[in-house]
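As you look at this complex, bear in mind that one protein chain is not there, while each of the others sits in place.
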Amino acid sequence: MASVPTAVGAPAERREGREKVTGTARYAAEQPQPGRLHARPVPATIARGRVTGIDTAAALEMPGVLTVLTPENAPRLAEPDDPTLALLQDSRVPHHGWFVALVVAETLEAARAGAAAVRVRYAAEDHDVTLTASHPQAYVPEEANGGYPARSERGEPDAAFGSAAVRVDAEYRVPPLHNHPMEPHATTAHWDGERLTVHNSSQGSTAVRATLAQMFALPEERITVVAEHVGGGFGSKGTPRPDVVLAAMAARHTGRPVTVALPRRFLPTVVGHRAPTLQRVRLGADADGRLTSLIHEVTTRTSRLKEFVEQAAVPARIMYASPHSRTLHRVVPLDVPSPSWMRAPGEAPGMYALESAMDELAGELGMDPVELRILNEPDTEPDSGRPFSSRHVVECLREGARRFEWLSRDPRPRSRREGPLLVGSGVASATYPVQVWPSTAEARALPDGGFLVRINATDIGTGARTVLAQIAADVLAVPLDRVRIQVGSSDLPPAPLAGGSSGTASWGWSVHEASSQLAARLAEHSGPLPEDGLAARADTTGKADADSPWSRHAFGAHFAEVGVDTVTGEVRVRRLLGVYAAGRILNARTARSQFVGGMTMGLGMALTEGSTTDEAFGDFAESDLASYHVPAHADVRDVQAHWIDEDDPHLNPMGSKGIGEIGIVGTAAAIGNAVHHAIGVRLRELPLTPDRVLAALADRGGKGR
Amino acid sequence: MDSHQHQDEGPATRHRSETTLRVNGKPHTLTVDHRRVLLDVLREDLDLFGAKKGCDHGQCGACTVLVDGRRLNSCLLLAIALDGCEVTTVEGLSGDGEDLHPLQRAFLDRDAFQCGYCTPGQICSALGAIAEASAGHPSHVTDPTAPSGEPVPLDRDEIRERLSGNLCRCGAYPRIVDAVEDVIE
Partner (left out) sequence: MKTFDYVRADSLEEAADAFAARPGARYLGGGTNLVDLMKLGVERPAALVDISRLPLDTVEELPDGSLRIGATVRNSDLAAHRAVRDRWPALSQAVLAGASGQLRNAATTGGNLLQRTRCPYFQDVAKPCNKREPGSGCGARDGVHRDHAVLGHSAHCVATHPSDMAVALAALDARVELYGADGARSLPAAEFHRLPGDRPEVDTEIRPGEIITGVVLPAATAGVPSAYRKARDRASYAFALASVAVAVGVDDGVVTSARIAFGALAHRPWRARRAEEVLLGAAPTEAAFEHAVDLELSAAEPLRDNAYKVPLARGLALDVLARLTAAART
C-alpha cells in the first residue's frame, strides 16, 4: 500500500481533457435526436405592464414553424419556488426581456424567423429602473443572499467614527455585471411517455430535477437531468433557468425532442446578473492605524419578482478587528431583471469597496497598506467571536509582498513615470467563506481490479471529475488510473451544485466516506469479487451540515501593477499576483487554473466590464459580447497564482477550502489601488474605463498646476 | 452567372440551394436553407459539434474554423456562399489516428482550458494565426518598422494580440499562450 503514490495534490491531467481538445465533448444543445425541434423565446419589449394580445398568425405561416407557445396554450405548471421560472403562465411583464412566447420550429432558422414575426401588444405601465441610495422604496431586508442577517452592529460605530483620529468616508459604486459563460444556457428535452430526459447546461442537475418534478408534477424517478459537460456558469447556472422549463414545456406540447439554446443577447436579462451596489464605507482609526470603527453600508437593487440582496457588507464582518462596527444592506425593488449569483456574490463587490477604503486609510495614515492590514488582523472573527479554523491572510500578504517585490516601490502616488505612462502598484486582501453541503456518493470495486465512483457532481470546468477520482484513489490506496468516475447525471447518487466554492468539499467528503467504507469492506472480503463488484454508499447529511464552532474562511492577498496611459486614460494590468490560503490544494494544476481564472474575471470587473440599465427602456444597453467587454487575450498578461499550504483539521476529510471564487474577490480593489498609486487620484466607480481615468487625470492636472 | 434561383419550383425551394463543401477532407453536397451559416451546417447537418456557438455574431470566436486554410468565424459565413470550399474543424486536426495534433497535446499539457467551450475555437484560431505570422502578416503589436513581407516572430505579446478574437471566460489565457508557444518553438 505504501508503494502507491499519493494522488491528492498531484497535478493530474483533466479526465475529460481529450474530449474537449478534440471537439468531441458534447454540451447540452449538442444532443441530436430524431425529430428534434428548436425553440426560440420572444422577449418582452416593455419594462413593466401586461401582454394584451399575441398575434402568432404570421409566425405560424412561416415554413418550418410548428407552434407558438403563449400563456394561452402553454402547459399549466405548478407555481415554482423561483418566480423567474413561472414562464408563459400569465400576462404580467415584470421586466424588459421577460419571455412572453416561445416559437417552436423544425430548424434554427425557422425558429428565429418565427420569433421575429410574433406580434405582441402590451399595456405598458410606468416603470422605475433607477437605483439611488435615497430611493423611497429602499428597505432593510431580513436577510441578504447566503442567509446572512442584513444588519449587524457592535459597540457604538457612529460615535467611534466621529471621534476617530483618522477617518475615511467614501462611496463606491459597482455596476451591474454579467456572468457570460462561454456556453449560453441551453437545454435539450425529450419526453418518453411520462418520462422526461433533459440535457441541461447546469451547475447542479439534482436541483434541476427537483424543480422540474415540482413544476411538472412528476415523481423525481421519472426525470433524468444530464449535465455532462458544461461550458462555464460562474453562478448563472446554479439554479434552473428559463431554457430548461421552456424546453420541457415545448417537448411535452409537441411530443418531440426540443432544444432551447438561449441567444447570447438574452442572457443578461434572464440568467441573473450581479446587482449594482452603492456602497458607503467609513473607517475610523487611531493615529497608529488601529481601526476603532468600521461601517459598511450597501444599497442594492432587486427585481419585482423576487428579493435577491447582494451581500456586499458581509466580508466587513470577517476581515478586521474593530471594537465598533456596523454593516447594513438596503435593497430597492425595481422593474429590472432579477439579479442572482455571480462569482463571489457579496465578497467581490464588497471587498472592492472595503479594500479600497483600507488603501485610502493607509494613505491618510502614511502607512504601508500591507502593514495596515496586518496591524488590524483580528484574533477571532470580529462579529461572531468564533475562533478561526485557520487564517493565514498575514502570511499571504507577506509572501505576496516578497514575490511581488512590493517593498521596492516608491509609496508616493504618481511617483513612477515611463514616458506617457504612469505606473503604480496596489494590494488588497481577499476572503471567501467555507461552504459545504451534504452529498451522497457510491464507490464500487469491480472484479477487473478497477474502481467506479458515482456521484452527481458537475464539472463546469473546475476539474471536479479529476479531483474526486484523486480523492478516491488515495482513500482506496490504488493508482489513479484504476479509478473511473461518473458525474453529471441526476440518475447518479444525488449531490449539491457546483457553487459557492463548495463542490469539491461537499462531493469530496461523500466520495471520501464511500471510498473509506468500501476499503473497509474490501479488507474484510476474501476471495474474488461478485460479478457486479462490491459497493459502498455514503451520505454526509448530519456531518457536512453540522454546525461548526469555527469561523471557516479561505483568505488571500492580491498584488497588481498597472500602467496608465496619460494620453488615452487606458489602464493595462502589467502584473497580477495572488497568494491564497485555502486549506489543502487537491490538484495543483486545476487549482492554479481556477485561481488565475478568478483573477482574470476580477481584472475585467476592475477595468472593462460594466453594464448600464437603460432608463428609458429598462434593459441593459450592453447586451452582447461586442459591447460588454469581458477581458480578451491582450488584456491578460502576467498573472500568477501561488498558495500557502494550510493544515486545517476543522474542514472536511480532505482539509480543503473552496478555490473557485476567491481569485476574483480582491482583484478589482488591488487594481483600483494600483491605479490610484499610479495617477494620484482615487476613482471609486467601476470599471476604470478611459473616460473616467481621463477625467481623473485632467482633474489632477488642474490641481497640479 | 451562377444562379441559385430555381424559377419553376415553388417559393419554398427558391430559398434552398445545393452547395458542396469539403469538411475535414470529406466532400458533402447539401441542399441548404440560404439562411444557414457554416456553423449550423457543421452542427445540425454534419453532427460536428467541435465548432461552438458562443454568440452567433462574430463576437467571441468559439466558432472559429479554417476555410481554405484561413481562420474564420463560421457563425457569419452563409453556407451557400462557400460552395467548393475546404473546411477544417477541430475534429479534422488529429486525423484518423489516435494521435493528437501537437497543439491539442500542448493544450492538455498546459491545462489551457477549463470548461472547454472556447477550446476548439482557440485551437483553430491559433493554427490560423501561426500560419498568418509565418506568411508575414503583421498584427497590431508588430513593430511598424519591422521589414514587411518577412515572417513575424511570435512572442507572447504577438500571440495574445492575434488570439484576442477568441474570448475565454474561464480565464485560461496565460496557459493558452504557453501552449501556443510550445508548438512554435
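A few remarks follow.
The first chain written gets the first letter, and so on, giving A and B; residue counts start at 1 in each chain.
Methods note: contacts are C-beta pairs under 8 Å (C-beta built on N, C-alpha and C of every residue); 3 or more make two chains touch, one makes a residue touch a chain.
What you see is a predicted model; the values in this text were computed from it and never measured.
Between the chain not shown and the residues A:P420, A:P530 or A:P649, the one that touches is A:P420.
The residue touching the chain not shown here, chosen from A:A57, A:V140 or A:A698, is A:A698. Where chain A meets the missing chain, the touching residues are 45, 63, 109, 112-113, 116, 420, 566-570, 572, 607-608, 612, 614-617, 621-623, 626-627, 629, 631-635, 689-692, 694-695, 698.
Taking the whole complex into account, chain B touches the unshown chain at residues 1-5, 14-15, 17, 33-35, 37, 56-58, 61, 64, 70-73, 76-78, 80-81, 83, 125, 128-129, 132, 135-140, 142, 144, 148-149, 160-167.
Please note the rule applied: only the chains that are shown with their structure count from here on.
Listing the residues of chain B that touch chain A in their complex gives 12, 33, 35-36, 40, 43-44, 47-57, 59-60, 62, 89-91, 93-94, 100, 104, 107-108, 111, 113-120, 123, 141, 156, 159-161, 163-177.
For chain A in complex with chain B, the residues that touch the partner chain are 13-14, 16-27, 29-30, 32, 63, 107-109, 113, 180-184, 229-232, 234, 261, 263-264, 460-463, 589-590, 592-594, 596-601, 624-626, 630-634, 636-639.
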